[in-house]
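The other protein chains are all here in position, but one chain of the complex has been omitted.
Our next item is subunit A:
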Amino acid sequence: MELANTLRQDGESRGGVLAHLERLETQVSKSRKKLEEPQNAQALEARIHELKRLRDKLRAEVKQRQARVKASTANVEPDQILEISEQEILERKQENMKAILQAYRFTGISGKLTSRGVCVCISTAFEGNLLDSYFVDLVMEKPLWIHHHSVPVFIPLEEISAKYLQTNTRHFLFVLWEYLNAYSGRKYQADRLQSDFAAFLVGPLQRNSLCNLLSFTYKVKPEGQSFPFCARLLYKDLTTTLPTDVTVTSQGTEALPSTWEEQRAAHENLFFTKPLHQVKGNIALSAPMTKVMGFQKNLSRLSGQGPFHLTRTTDKQVFRVKSTASRF
């Protein structure tokens, strides 16, 4: 456009285009110089001031923050120590709880919640000896049902659950515990009799699954004896560990001499009142008594005198013989 205008004005501006361009060029370089110099100096100075100010400000801020962090860590440390010990306390509490839950076993009936109900553990014991545990896994639905269990097949579980499981679950567990505990106790007695008193037994101990019928022949002394006894114990009440019926008979056909008859009756009584292996213990202790009686009889027979009186010392080891006859 300008070119067009300069061309129209002609005359003076014939070399006008080029001269114009030259003029524009010098203008530009002049203005550039103008722009640069003062702006450079001033602008740069201003910029420097600005940056310095910013730097100082940031430095101050950094220092402040560092100081704050130090102060805050100093404050935080005691808090964290507290947190750690709280955690320890909780862990200890948890372990304690677990131990208590495990110890519940000793009450006889304990349990653990499962995803579908509860798994009940029935622990049995006899005379302070912890025996087997049995489990019943219950599903909490209406009606309540048993998923699986470890109760032996000869315990009447179906009967007991038919009576009580739906109506009174607590009583169901208690009755089941009674049966299992008594069974464990009877089994323990029979096992002890077989193992600890094998020397006194003549032949095998006859028993059954429930250990509610025991039949055996035994001697009072382990070494040879003329009158072994046959004992037959019946436990008609499945919730007890002592027999309901006891018969002790002599094996031979001849009538028992009176002392043996006394013994036989005494043994019957013992079986009724004491656990089996304790009865055997008692019988073993009473062996010296029979020796004494035999000795007494022999003395009378041999000397033609008598009767003799025998007294025992307290430790039952020494006997003093006293005779009414004048010969001694």
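Note that contacts are C-beta pairs under 8 Å (C-beta built on N, C-alpha and C of every residue); 3 or more make two chains touch, one makes a residue touch a chain; residues count from 1.
Basically, contacts and distances are computed from a predicted model.
Participant: Not counting the visible chains, the remaining one has a UniProt entry; which protein name from "Cytoplasmic tRNA 2-thiolation protein 1", "pyruvate dehydrogenase (acetyl-transferring)", "Mediator of RNA polymerase II transcription subunit 7" or "Centromere protein N" does it give?
Facilitator: "Centromere protein N"
Participant: Which residue from A:42, A:114 or A:168 sits in contact with the chain not drawn here?
Facilitator: Once the missing chain is taken into account, the touching residue is A:114.
Participant: Touching the hidden chain in the complete assembly: which of A:209, A:249 or A:269 does that?
Facilitator: In the full complex, the listed residue that touches the missing chain is A:209.
Participant: Write the list of subunit A residues that the hidden chain touches.
Facilitator: Where subunit A meets the chain not shown: residues 98, 101-102, 104-105, 110, 112, 114, 119, 121, 135, 137, 148-150, 153-154, 206-210, 212-213, 215, 234, 236, 238.
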